[in-house]
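Only a single protein chain was left out; the remaining protein chains are all shown in position.
Then we have subunit A:
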Amino acid sequence: MKVLMFGWEFPPHISGGLGTACYGLVKGLVHHKQDIIFVVPKLWGDEEPVADFVNASDVTVDYRQRKFKDIWKNLTYLEVSSFLVPYLSPEEFKKYTDYAIHDRVDVDESIFSNKFEFSGKYGKDLLQEVSRYALVAAQIAGSKEHDVIHAHDWLAYPAGIAAKQISGKPLVAHIHATEFDRSGESAGGPVYEIEHAGLHAADHVVAVSHLTRNIVINKYGVHPDKVSVLHNAVLDASIIESKVKKKVPEKIVTFLGRITFQKGPEYFVEAAKKVLQRDPNVRFVMAGSGDLLNKMIQRVAELKMGTKFHFTGFLKGQDVDDMYAMSDVYVMPSVSEPFGIAPLEAVRHNTPVIISKQSGVAEVLQNAIKIDFWDVDAMADAIFALLHYQSISKMFKELGSEELKNLKWEHVAAKLVTVYDNITKE
């Protein structure tokens, strides 16, 4: 099967989990002898050659051709609303919208030039890039032979839809996160519109968890028969033996992630207080940054646990690994997490994990303690138990790594091939 796949980023140049997931999936598909044409807005040249990469920035499009007219008509909406930049935290969002409102220009005719240099980032011109990307997609769909189209998340949905209009091949819309995960119940606006259009235009939808599948069905009104679940997997399931030693005698309990509404940091802070009241020999760490960081610092001070609760700021690279290795417990109290790969990283460091039931990863990871994100008592109780009752950590270590070994991208890709087979047969 020849798959025309549209993504937004690809390792090593990634800013989120989307690129990593695409990489794993492509590798899995290659294992099953599928030919992948992988399109990204911008190629850097140092990507691992697992697919036939197409750099959208290199594609010449003659926008005056008739076939693009209809597509363009549908995309003008995006161009016009492109000053509304989503996919950012609310804090960053505000910064960018302020900027865009002052800087805004109406749709210009430069669109009818030949090439478009994409940034491939999540910047202020994001919506504009998304719509240009769709035009490029139409061009590619007309020139590259393929059997099926596969688009990752809303950024690539207009591209997927455009490609389908040109080639008439079936479209798979892969959903890694929805606007409801990012903005809560009040989701709306252009991103929601694009997601809605993509999910409905698709011949089949692939969601990263049952949680996400339910959102697709209930909030976007997609027919349940059209939506499958393909959980994410891990590229490397090996256990990471770290030489890092913590320098404090106390046990360390860690939150590691963006400090935003979606990740539920405030529940972690409240749970910390409850644990410290009982057992002062624990230190809590909140690693990451985000718009709720200051609020969290304030709350920690208010609860007078500043000497036991620490903030590291944004961590990357080796620091992240070290943090996992030093932790005695890792907590992911996400309010809404389509999948959430971080707990699996913690497992690789032999660190026991507590995850919220509102995360997709809870559907695949058995050897973890699962709590409702809002149930601060249960969270505190689980932290206490992991620190005091040795046998759970022991079992997690024994069974957790075994479990990881079964989360293979080859298995995910095998299911995806079945999806491809079914929709191309129809």
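Keep this in mind: a contact is a pair of C-beta atoms (placed from the backbone, for glycine too) under 8 Å apart; a residue touches a chain by one contact, two chains touch by 3 or more; residues count from 1.
Criterion: contacts and distances are computed from a predicted model.
UniProt records the chain missing from this view under the protein name "Glycoside hydrolase family 57 protein", selected from "Cobalt transport protein CbiM", "Xanthine dehydrogenase family protein subunit M", "Glycoside hydrolase family 57 protein" or "Molybdopterin synthase sulfur carrier subunit". Considering A:His31, A:Lys121, A:Lys226 or A:Lys274, the position touching the chain not shown turns out to be A:Lys274 (whole complex). Within the entire complex, the positions of subunit A that touch the omitted partner chain are 274, 277-278, 366, 369-370, 377-378, 380-382, 384-385, 388-392, 394-395, 398-399.
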